[in-house]
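Take a look at the structure below.
What you see is the complex with one protein chain gone and the rest in place.
Chain IDs A and B follow the sequence of writing; residue 1 opens each chain.
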Amino acid sequence: MASETNRIDGEGLRAWLLAETPRSRAQSRLGQAYVRWLHFLRNPLAMVGLVIVLALVVVAALAPWLADQSPYAQDLARRLQAPSPAHWFGTDELGRDIYSRLVHGASITLMIVGLVVIIVGPVGLMVGTVAGYLGGWFDTVLMRVTDVFLAFPRLILALAFVAALGPGIENAIIAIAITAWPPYARIARAETLTIRNSDFISAIRLQGAGPLRIILGHVIPLCMSSLIIRITLDMAGIILTAAGLGFLGLGAQPPMPEWGAMISSGRKFLLDQWWVATIPGIAIFVVSLGFNLLGDGLRDVLDPKGK
Amino acid sequence: MSAVAAMIDVAMIVVDGLDVRFGEGAAAVHAVRDARFTVAPGEAFGIVGESGSGKSTVLRALTGLNPDWTGRVAIAGMAQVAHRPREFYKQVQMVFQDPYGSLHPRHTVDRILSEPIAIHGLDKADSRIERVLVDVGLGPDFRFRYPHQLSGGQRQRVAIARALVLEPRILLLDEPTSALDVSVQAEILNLLGRLRREHDLTYMLVTHNLAVVAHMCDRLAVMNQGRIVEEMTVAQLRAGAPREAYTRQLLRASIGYDRQAAEALKTFD
Partner (left out) sequence: MDRDKTLLSVEDLWVRFPGRTRTVEAVRGISFTVGREKLGIVGESGSGKSVTGRAILRLIQSPGEVAAKRLEFDGIDLARVDEATMRAIRGKRISMVMQDPKFSLNPVMTVGQQIAEAYLVHRKEPAAEARRKSLDMLAAVRIRNPERVYDLYPHEVSGGMGQRIMIAMMLIPDPDLMIADEPTSALDVTVQMQVLAILDDLVTKRGMGLIFISHDLNLVASFCDRVLIMYAGRIVETCRASALHEARHPYTRGLLQSLPRIDRPVGELQVLQRDPAWRDGPVMS
């Protein structure tokens, strides 16, 4: 085996990953991921989406170094200046550098998206799979609760929650998460219903496995791909809802450089100083598009029905 | 002590007055009516019937997958109720018809075989998996592959390996070869025959294929419309002398096409 470990260069690694007879759990799992990655590489639009999303992460991580000025530093003498070498995207109504605010805003967008996913994914998945697998009484109660949340338009419900909890970025995230999980529960339940009666579930039941093991180990892995796809496609909607709340003054509070709030404050000058509202608008558009393209690409790779 | 109670001591499987109904009211289906049979330890017992005869339903009632039955079922001397304890599955395992549907598509062979070991808290997982893979003729090369990298016959071997990991005494076989090519069917039937001899297993085979039952089993029951029409030995089947007209017709139709025989076909209710 020594010669094998020595030869982990480009070609050797590739052969190791694509081996017909993997020698360990890790090798077979990595090999599987590598095959998916090769499949993903063949979709140029999905790659564009991935690059945009990765760029968002990099910008958020490197914001202090990428932005040459503080996002909060006001300079009333230089307010509403057009884009120039000193201020690449111009300045806003308080003379703050829009480029720096945009770069620092990336991490806020990322935080909103990340937190919503962390809350929504597991909740939707658990509610849907438990309702679908156990059925009966559990199913009825969980799905009626889901229906109640689904019955309201998302932004309106989020508005109501923020109004009750008080404005602020954290409450906006909670409100979005509360309104976003029901569709995932529905998808997970529908998938579970088709999986529940398959032979491989009967087989694991005949090994003596209980419902918890079956749901966690056997049902959820099969629901994951459609859920990941759906979440990625919904990411654009989450960003827009957050921006909408920010725009209405119910999300991020001044002076936070949240993109939606930036558009909101810039709309007063839209006709004369277009860049104040347009630049963050473009940023929202590009990031939403990125997530959408990524979601479409993931659907091709992950959806077993597509193959 | 009644005659049936005495049987429990010597029989591996005792089924007495088994009734299975699905649905309620007008839509109710009486899938199995008053089925009774016993299977001795080490015996291979077949149930033959056409679709809708209730043969698979009997099997599902035995496994506990379908809890809606009435009657008496005793396995390895233990009377069974609707809910089965975990220990039950160390005695009884099942192989399904469709090797493409019975393996989890996202689990490696290793994971599929480790799961029963983990559920029952058994030790020496590695050596158990290696041994059972060799036992079904696959060998260690297949351990970390996914089902989609295997052929139909190899998948069915994995399914058999999964059933054997717990070292059960009874194997329930639900049409184990009907989704396979004839040459692969021969391999799987040979494998099942060898495993039965080596591990002293009791088989219960459900199939529509009389030739497979004749090859695998010692005795068989013929089912039609939820009832066991007759029970006989394979020797009686081979002699071509079943008692019931339904069985004779089934036997004739299984041998091959014949224009006159097609004309004479009857419906049995």
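Points worth noting:
What we mean here is this: a contact is a pair of C-beta atoms (placed from the backbone, for glycine too) under 8 Å apart; a residue touches a chain by one contact, two chains touch by 3 or more.
Because the structure is a prediction, the values reported are computed rather than measured.
Shown chains touched by the hidden one, complex as a whole: B. Set against the missing chain, the residues B:86, B:148, B:199 or B:238 yield one that touches it, B:238.
Only one residue in the set B:65, B:189 or B:232 touches the chain that does not appear here, and it is B:189. Within subunit B, the residues in touch with the undisplayed chain are 50-51, 152, 181-183, 185-187, 189-190, 193, 208, 210-212, 214-216, 234, 237-238, 240, 249-251, 253-259, 261-263, 265.
Just so it is clear, only the chains that are shown with their structure count from here on.
Averaging C-alpha coordinates per chain places the centre of subunit A 47 Å away from that of subunit B. Every residue of subunit B that touches subunit A in the complex is listed here, in rising order: 63, 65, 86, 88-90, 92-94, 96-98, 101-108, 110-111, 115-116, 119-120, 141-142, 144-146, 149, 159, 162, 166. Interface residues of subunit A facing subunit B in the complex, by the touch rule stated above, are 20-25, 27-29, 32, 198-200, 202-209, 213, 217-218, 221-222, 304.
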